[in-house]
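Right after this comes subunit A.
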Amino acid sequence: MTKPLLDVEDLRVRFHLRTGTVEAVRGVSFQLGRERLGIVGESGSGKSQTGRAILGLTPPPGEVKAKRLAFDGIDLLTASKKTLRTLRGGRISMVMQDPKYSLNPVMTIGEQIIEAYQAHAKAGRGEARDRALAMLEAVKMRDPGRVFSLYPHEVSGGMGQRAMIAMMLVTEPDLLIADEPTSALDVTVSMEVLRILDELVTERGMGLIFISHDLKLVSSFCDRVLVMYAGRVVEELEAKNLREAQHPYTQGLMRCLPTLANDVRPLPTLNRDPSWAL
Partner candidate 1 sequence: ATPPDTLVQAWQMDDIISLDPAEIFEMSASEINGNTYERLVTYDIKDVSKISGQIAESWTVSPDGKTYTFKIKPNRKFASGNPITAEDVVYSLHRAVALDKSPAFILGQFGLTKDNVKDKVKQTGPLEMTLEVDKAYAPTLVLYCLGNSVASVVDKKLVAQNEKDGDWGYNWLKTKYAGSGPYVMREWKANEVLVLERNPNYEKKTPLARVIYRHIKETASQRLLLEKGDIDVARSLNPEEITAMSKNPDMKVQSAPKGTVYYLGLNQKNPNLAKPEVRQALKYLVDYQAIAETIMKYKGDVHQNFLPKGFLGAETNNPYKLDVAKAKELLAKAGLKDGFSVTMDTRSTPEIMGVAQAMQSTFGQAGIKLEILPMDSKQALTKYRARQHDIYIGNWGSDYQDPNSNADTFAANDDNSDQAKAKPLAWRNAWDPGPLTAKTRAAVMERDGEKRAQMYKELQKAVLDDGPFVIFLQQTEVAAVRKNVDNFILGPSFSDNDVSQAKKN
Partner candidate 2 sequence: MASAVMNRGGGHASALRSSLKNIAQFVIVLMTTLLGLAAVTFFIGRVVPIDPVIAIVGDRAPPQVYERVRQELGLDLPLIQQFWIYLKKAVTGDFGNSVLTTNPVLTDIANAFPATLELATLGTLIGVILGIPLGILAAVKRGSFIDQFVRVLGLAGYSIPIFWLGLMGLLVFYAKLGWVAGPGRIDVTYSYLYTPVTNIVLLDTAMQGQWDAFWDAVSHIILPACLLGYFSLAYISRMTRSFMLNELAQEYVIAARVKGLSEMRVIWRHALRNAAVPLVTVIALSYANLLEGSVLTETIFAWPGLGQYITNSLQNADMNAVLGGTLVIGTAFVLLNLVSDLLYRLLDPRTR
């Protein structure tokens, strides 16, 4: 790993609310090469906000601070809006959790992919269309021509998620952030989607940040895992070593899952130690 693709140091995201200030992300640091990085943690632990902060998409009352936030040597914190815009979608993309909400309901899937492509490549309509169709094919859509002219509500969740991936990958980004890309999908379907993501990463050599709360999944899918708790990274380790995690939080998370293999009863539960959040 030479120069990292993404370099994050001491990332903080704050929300100034009526009820006080909420610090959603508190000093997260990591580096990412062309690999699969998983971020896990319970709901509200700051996974999504970390992902969004990288893209500069922290919602309005939020405020982002970091010692360093660089993508391929470009400082994302000081970059102009224009630079950010070309990076966004062009070199960094994001797949979101639920295709039902993250596709524009009044535009056809094809239009939305073309739009993404044309935002970054000077291409005619015909060429963009070809690219979009090729991309739909690349995500294993069975009948790309038909899906192209469908509206989001006319496709199933799995198809929608694949369309979303196609849309985000049509510009061949270097970094893809996938924020729980499969949690709205069926187990069987989600396996398919993951397989597609996996292939694209391996074939194109992208960096991937995979956000999920499913430890089992992350451990089997990613190379490296960040475990987050209350806005902090409590542990960083190789995915395959997840079972040997040191931090009691990670251990707890691993153990409290019922498995088919061994039936523990009662299931062990997590005893939260306030010091974890410090």
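Quick note on selection: all candidates are chains of the complex that A comes from, given by their letters.
Note that a contact is a pair of C-beta atoms (placed from the backbone, for glycine too) under 8 Å apart; a residue touches a chain by one contact, two chains touch by 3 or more; residues count from 1.
It should be emphasised that the depicted structure is a prediction, and the values quoted were computed from it without experimental measurement.
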item: Subunit A: touching candidate in this complex (1 or 2); value: 2
item: Residue ranges of subunit A in contact with candidate 2 within the complex; value: 52, 55, 57, 60, 85-90, 93-94, 96, 98, 101-107, 115-116, 119-120, 151, 153-154, 164, 167-168
